[in-house]
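Moving on to chain A:
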Amino acid sequence: MQFFTDPNFQPWLIPLGPLLAFIIITLATNRAKLAPSGDMVYGGFRPPYGNMPVPVATPWSRFLSISVGLGGIIMSLLVSWSVVFRAIGDHDFGTSVVFGNSTDWLANGTQMLRVGVLVDPLNAVMLFMVPIVVLCIFIYSIGYMANDPRQSRFFALISLFAGAMLTLCVSDNLLFLFVGWEVMGLCSYLLIGFWFEKESAYKAAIKAFTTTRVADVIMLLGIVYLYHITGTLNFREIMYANNGALLEVLGNTPAILFGSFGFSAASLIGVFLIIGTIGKSAQFPLHVWLPDAMQGPTPVSAMIHAAAMVSAGIYAIIRMYPVFVGAGAFAADPHHGLFTQPLMLMALVGAFTALFAATMAVAQNDVKAVLAYSTISQLGFMMAALGIGAYVAATFHLITHAFFKALLFLSSGSVIHAMEHGEHHVHEHGHGHDGGGGHGTAAASTVHEHGAQDHSETHDAHAGHDAHGHGEEHAAHDEHAFDPQDMMNMGGLRNKIPVTFYAFMIGGFSLAGFPLITAGFWSKDEILADAWLGATEGFGPHAFVFVMLAVAAFLTAFYTMRQLCLTFFGEARTEEAAHAGLGGPNNIISQTMQLPLIILSFFAIFAGFVGVPKDFPILGSIFSSGGSFFFHLVERSVVPLGNIAPQHPAFNIFPVLVSFAVALGGLYLGWVMYGRKPLKAGEPDPLIDILGSSLHTTLKNRYYMDDLYTMLFVKPSQAIANFINVFIDKGLIDSILHGIARLAVWIGDFIKVLNLWLIDGVGDGIPRGIYRAGGWLRRTQSGRIQQYLLAVLIVAVLIGLVLAVTSGALAAPR
Partner candidate 1 sequence: MDCTGLCDALYKGGLDQGIAQFISLLVGVLLVSGVPLITVILLIWVERKIAARIQDRIGPNRVGPFGLLQTFADLLKLLIKEDITPTAADRLLYNAAPLVSFASVLLIWGVIPYTPYHFGANLEIGVLYMVAVASLGTLSIMTAGWASNNKYALLGAFRVVALLVSYEIPMVFSLLIPVLLAGSMSLVDIVHAQGGMWFGIMAPISAVLFFISAQAETGRAPFDLIEAESELVAGFNIEYSGMKFGMFFAAEFLHVFTNAILLVVFFFGGWFGPFWDKPLIAFMWLGLKASVFYFISLWIRNTVPRLRIDQVMWFNWFRLVPLSIANVIVIATLVKIMQLINLAPRNLIGASFIEMLPLTIVLLAANVAMGLVIVGQLRTTGRAVRMAAQNRTPVTAAVGD
Partner candidate 2 sequence: MVPLWFYLIVAAALFSMGTFGVLSRRNGVAVLMSVELMLNAVNINLVAFWRYLTPEKINGMAFAAFVFVVAAAEAAVGLAIIISVYRNRHSVIPEEADTLRG
């Protein structure tokens, strides 16, 4: 029992719940009935089913999967929060006290690789954030996937995803972390391609998988190299064991690659790890997969872009931060302008990505695409902050961003849901009620698995509409394709879905960093403050980062406002938008989809106040009179080795003013362009004639990065494959094979000749010999037991005689 109460062991239990849920759901809910595809609205999309029957989860397995999945994540939520609060309650937590426990894992050669769990301040904040966000996403999924035939699979997969994320959070060594990392990669692949009937979906899935895989391989190289040098992968052993001896070693050994260019082993490993993170957190060269990942269900987008995967990349870097900063000969000191290659790389890449993605986000019309790009740019913020040594600020931003970005995605998801609802409504009105009643089964199933009998009629209607509209959709697919995610089709949703509207607004303002009251403001302000401090001391990278981030923040505020206005304000630009809605204020779908929004809104606002700088006027003395709580907590997660110790930027009015200005300015500009006189239907985006159509299309098409990659990588590899196919395979290898075959035929003929006289001769000779020998031997087989026994006895006596003689018993009886 002590196992379940001792905080040293409890971390083991944290990932357990979701993983168990995954296993149980996978094994137990394999019962599905085939139903004609017309019967179901299919998640948020309409895959081209034709009339192919699809497997539909039975009500029982829906109920089971939902309950089991929720149970798993709730269990890990309870366990991890108990651990976290116990940890925070402890005063020297992080300095002298960390919770952890490890056991032997793999024996390689002489030394044993140990696997274990660890809770130090960094994990603690992750463990505070991840389970609650994931729980919200789970609850949300109940409603969002209510009509999806594969709901059980969905819950299984996100349970596995959550389990992997938690594993990554509690692991105490790099390899174990990498395991969780890879499992998350797999889950993201499966979930992005969840609606694999859609070509775009599975293509996006493959894209994400391959892109991240490239990065992961390089990261694995880094891990292997690290292990090769230090002989361990345990974080605390690497970084804190007898204050950084291993770091000294890492810093002093020149790298095997570019060692001559002043690369230390630490820097090389750092670069490798950062490349891994660039892939995982979608930084500049490898960011292309993330916008396409929007093909997955919206909860998945929230999962990947807010709570789990992208933050995992940043988390890994903060985890290994001392390695990047390095020690010994090549040691860096970002606060005094000394940079190692990895830090520089992070600063540049992060800052550039932040702005780059922001610009792209401006021109998108897809609700989720805008959020995707904003995610990329926010991650860029974090990377940049890490690059300039402000890892506490980066962590802070990681947490707040997780909250408000999850909030944004979920509310955008409910917007999409509302739009679809409206769309079905429209179709249903267009064609009356015929065939609307033939879907009792689906309705019943959904009703039962929600256990909400009292809303059955609304729900029934909903299902009916869905089904009907769905059936219609195939008929009318080509005549007009309606995209429920296009903001141009929305507008005026403020009154249709008020809860979603307020949630979206809170999240958006937080993202834009609306001053003083939103979490995003405080975290962004930290980063800017750090950057400004470096810039005032005249360090180039700091200045670069500061400028880029300021502009990016401005754009962020702008497109956030644009999104808000286009979506919620003004008049409904289409009939669908006019009838949008979550199917009634209190049906189970809207409830399960709105509850998480409320929870997350709370965090999106108040999560910021744990990190208010001490000397901020008024608020500082209110919220963190004893110094910023978050700062002091996380700072302890990295042992202050002098050059790593985060600096406490004294309150400086300029960056604050800057962040005030960019936030409010961006918001105001957005309001001016879109809010004051909202877009009418069919009216083009005013941005076009401001930017000029060419630039606008460039941005809209993501700077043609995808086409570039297609040209650079895809086409050549296809060409090479083609070449290999035609020349090498068909020409060379096949001819070789044919030659071998012909040779074999000749040899066969030869052997056949050989057979006739040699083999047959021998083959007949052997039995003949055996026959003769047998004829001679059979005389001994008299069948007379006593003769046999006599032989046995004689032999035994002889053996005994030999033994006696050899043992000298006969020679000299003593």
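With respect to how the candidates were assembled, all candidates are chains of the complex that A comes from, given by their letters.
Convention: a contact is a pair of C-beta atoms (placed from the backbone, for glycine too) under 8 Å apart; a residue touches a chain by one contact, two chains touch by 3 or more; residues count from 1.
Small disclaimer: the values here were computed from a predicted structure and weren't measured.
Going through 1 or 2, you find that the chain touching chain A in this complex is 2.
Taken together, the chain A residues at the contact with candidate 2 in this complex read 777-786, 789-790, 793.
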